[in-house]
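All protein chains of the complex are present and in place, except for one that has been dropped.
A, B and C are the chain letters, set down in written order, and residue numbers restart from 1 in every chain.
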Amino acid sequence: MVQTTADLKQLYYQMLRIRRIEEAIAKRYREQQMRCPTHLCIGEEAIAVGVNAHLSVQDKIFSNHRGHGHYLAKGGDLRRLLAELYGFAEGCCGGRGGSMHLTDLAAGFIASTPIVGGTVPLAAGYAWAERNKKFDTAQGFNVVAVFFGDGCFEEGVLHETMNFAALKKLPLLFVCENNQYSVMTRLSERQPDREIYKIAAAHGLQAASGDGNRVDEVFTLAETAIANARAGHGPQFLELHTHRWPEHCGPNEDDELGYRPPGELAVWKQRCPLLRTRQALLDGGLINDAELEAMENSLAEEIEQAFQWALQCSRPVVSSMELHLYA
Amino acid sequence: MVQTTADLKQLYYQMLRIRRIEEAIAKRYREQQMRCPTHLCIGEEAIAVGVNAHLSVQDKIFSNHRGHGHYLAKGGDLRRLLAELYGFAEGCCGGRGGSMHLTDLAAGFIASTPIVGGTVPLAAGYAWAERNKKFDTAQGFNVVAVFFGDGCFEEGVLHETMNFAALKKLPLLFVCENNQYSVMTRLSERQPDREIYKIAAAHGLQAASGDGNRVDEVFTLAETAIANARAGHGPQFLELHTHRWPEHCGPNEDDELGYRPPGELAVWKQRCPLLRTRQALLDGGLINDAELEAMENSLAEEIEQAFQWALQCSRPVVSSMELHLYA
Amino acid sequence: MRDVKTISYGEAIREALDDGLAQYPEMILIGEGVPDPKNIFATTEGLREKYGAERVLDMPLSENGMTGICIGAALGGMRPVLVHQRIDFALLSVDQIVNNAAKWCYMFDGLQCVPLVIRVIIGRGWGQGPQHSQSLQAMFAQVPGLRVVMPTTANDAYHFMLDAIADNNPVLFIEHRWLHHINGEVDKDRSRDQLVGAAVLREGRDITLAAFSQMTIEALKAAAVLAEHGIEAEVVDMRCLTPLDTDSVAESIGKTGLLLVADCAPEMASIAHNLLSKLFLSHYGMMRQPPRLIAYPNHPVPTSPFIANHYYPGAEEIAEAALEMLDKRPLTQTVKAKLQSDLAKDLPDRSFAGPF
Partner (left out) sequence: MRDVKTISYGEAIREALDDGLAQYPEMILIGEGVPDPKNIFATTEGLREKYGAERVLDMPLSENGMTGICIGAALGGMRPVLVHQRIDFALLSVDQIVNNAAKWCYMFDGLQCVPLVIRVIIGRGWGQGPQHSQSLQAMFAQVPGLRVVMPTTANDAYHFMLDAIADNNPVLFIEHRWLHHINGEVDKDRSRDQLVGAAVLREGRDITLAAFSQMTIEALKAAAVLAEHGIEAEVVDMRCLTPLDTDSVAESIGKTGLLLVADCAPEMASIAHNLLSKLFLSHYGMMRQPPRLIAYPNHPVPTSPFIANHYYPGAEEIAEAALEMLDKRPLTQTVKAKLQSDLAKDLPDRSFAGPF
């Protein structure tokens, strides 16, 4: 549970930071200098923030094509993310990956990759390696978390991974970001009418679902789940309901395409995780306009500086392309 | 439910037939003339018989590496099965498949193949084709059933198939023969402690479990499930507990290898589906020793004749090997 | 009256799917995005409206399961066309493609068949990166029992798609994303080629350029500029991979005596090796010089345009190698200059504006 004002402010700040960064990326993306498929997480910030709030640098996370929020919430280096989008040598993957392949080992963000489901078993394997280490009774296990979507839940590998994770009682947290869409295809065209997390429960995982647009709810659910995983109670599963605002891939909104029922996006915008949290902070007198403005200013500054840094990075040397096929 | 004496006798007869055929195959297999991997279903006959009792020729089934019982219970041609084991041209696959690749389209036995999980989505696809036909209010849908093991349940493709089957409400029956082993590996080394059929239920299937060694129980469970599928209520799942007596692959018993806990096989032999049914028939005065002996005699005769037929079949012409790569 | 018109490769595929759906009531068209507003780069546009949601549909993200389901549907009398927006996703379904689809007819002694088309798109550009731009044609073309085609022209795209739908075997239909926008004349009445054989797209006597898929376009570009300098290259489109049509290439070499092969795949993953090796085995000594192979480097494609743009050889490299083989090195600068384009190297055409 969110215990202190400081906590909630911090959660708000983290969400706001991701939102402003994604917006800045969207804006600059239109200049066509970030030449890679880019999936923004605007509207879904509460999940990345609420879960990562409980993870230390020792804990690791894996992510998917929509990975900026996870990377930032885990403490991934903003400047190297931006440089990566531009394809520069100083990018977190040396420019080799772009938006869909992020890494920041120092922050415990192992990797995101775009083959749907691809990183899910990797997270379990990493958690297995952690589980095989000596159990520290004070600290418990290092926890590994993996973020994926409702579409990913349709991949068989997810079920193979849940089975193994439950068998070996891995310190692993599955975070299913259920935004009801896989690209432009609604859940009802892809899955029968039943709840995702209950399948995880049937596999023997401790599983729960919740409102992925309430950061306090995510925070609380993740707190329990991560504590369980850390204590050796085996894999945990959270299904968190949310909605993506922009198009699946790219910087724009795409409500005009008509694949979302009319009004759906508007409803979800009212459920904006930032809006709700700010309102709660304001209503409780826990924050004032000046503080909010200070936040915005410091973020604007951070983001601007990060872009400046990224934009003066260097192009990778062409011959470097051949390197690192093998370790 | 098994309503009449005739029904129960028929079920017994079918089980006995499979048992005697498998025993005869085991005996002849030792002569090393059936040169293909062969997985016998001795001990598991009740499942094939209890399920297939409700399927007509219009209904189809798919099976796996351990397919003799399914094939025979569905009405597959015994003589062509034996010829197939010997690799003769008159075999049900022209000798190309051996024990692990059976087919008898006239009987509605579409195919068995040995890649674990391989036929499961095929069965769903076939059921989809059936579902797309006009619904006959009197007959309902033709039903497709697929038989697979507890090991197979670990394959991701099974879950992908359950999801699609539930989504499209396919007239499909999943039959999980849970004999607790995948080759020589116990369930507890492969899956956590939870029930298989409950995962199917969580996927939105109508699911039940039962004693796979009681043919009356299998018969009753299958009756309901198949009626549901036929009526358009969507996919059904049965988890049936049983035990394989012989070695995983080959004609012998292998209790001396020690992978089964001591005494386990003995317990299961007491639960022999034939023994139990025969006892019930005798106890109820529904059958007498003479009838039982007549059954044995007619089966011995049928089997002997089938072997005689198979053994005089012809070797496939070598040049035929090139045919049928394409249709 | 003949039905001839000029349309793009992408439109040709859409027309073939449309005509296929009209002609075969048992045909279904399925894939992630098939009925969505972007319609697989518009190649499935309007088909759901025309043929209904039962026949034109989306699917769960379950590549292996859905491939198996399509195989089963084919056994049950349907004629499925399954679409993957990127060939990389088909790697999840290699089990069903190789273990089942490709072997079914053979292993059941010809008693059953699998009329299934799998459409996969290969490609490049706009930072698709290591996992979204693989060229896996050789991986699939080596599987006995699959038919693998890579049409280059709009006309072939149309006819091969219809042939593939009509065929009772599993067909892997490989489209290069950069072909989609290219226009060509489609003659609907042209008789069928039955998914076999190479095609000579340009005749010439000086050198044979045998090329695969989009590399054929590059070869044609090179040939056009070489012709301005009196060099007549013959361009052979290796549009069918199973089997490779070595005879057509040998026939061309019979005229030219020189062979250059160009493939859109890393050298080690190039089906061109099979072509060259077969020629080596059966037509040793036909050539005046060793042949040459132009292919991609032996590593994944990085995302960064600054390096990825140097990953792909094209018309310039083909022309340069041809000039070397013809002992006309002095022409190289002039020819290459003419082939240079101001279009960014990671864009297929001017209308393209990312993200993919």
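Note that a residue touches a chain if its C-beta (ideal position, glycine included) is under 8 Å from a C-beta of that chain, and two chains touch if they have at least 3 such contacts.
As the structure is a computational prediction, the values presented were derived from the model and not from experiment.
Student: So which of the visible chains would the left-out chain be touching?
Tutor: Among the chains that are shown, those touched by the missing chain are A, B, C.
Student: For the chain that's not shown, point to the residue among A:G50, A:G94 or A:P273 touching it.
Tutor: Final answer for the missing-chain contact: A:G94.
Student: Touching the left-out chain: which of C:E11, C:D36, C:D58 or C:D88?
Tutor: C:D88
Student: Among the options C:A138, C:A219, C:I253 or C:A322, which residue touches the chain absent from this view?
Tutor: Spelled out, the listed residue whose C-beta touches the missing chain is C:A138.
Student: If the missing chain were put back, which residues of subunit B would it touch?
Tutor: 32, 35-38, 87-88, 91, 93-98, 100-101, 113-118, 151-152, 154-156, 182-185, 189-191, 249-250, 257-259, 315-316, 318, 320-322, 325
Student: Tell me, which residues in subunit A touch the chain that this view leaves out?
Tutor: Counting only subunit A, the missing chain is touched by 62, 93-94, 96-97, 101, 103, 105, 110-111, 113, 115, 118, 120-130, 132, 156-157, 159-161, 163-164, 167, 323-327.
Student: List the residues of subunit C that touch the chain left out of this view.
Tutor: 64, 88, 91-92, 94-95, 98-99, 103, 106-107, 129-131, 134, 138-139, 141-145, 242-243, 266, 268-269, 272-282, 284-285, 287, 289-293, 298-300, 302
In this section, only the chains that are shown with their structure count from here on.
Student: Please identify the chain with the largest separation between its CA centroid and the CA centroid of subunit A.
Tutor: So the farthest one, by centre of C-alpha atoms, is B.
Student: For subunit A and subunit B, let me know how many angstrom lie between their CA-based centres, rounded off.
Tutor: 46
Student: Tell me, which residues of subunit C touch at least two other chains?
Tutor: Within subunit C, the residues that touch at least two other chains are 59-60, 62, 64-65.
Student: Spell out, as numbers or ranges, the residues of subunit A touching 2 or more other chains.
Tutor: 154-156, 190-191 - these are the residues of subunit A that touch more than one other chain.
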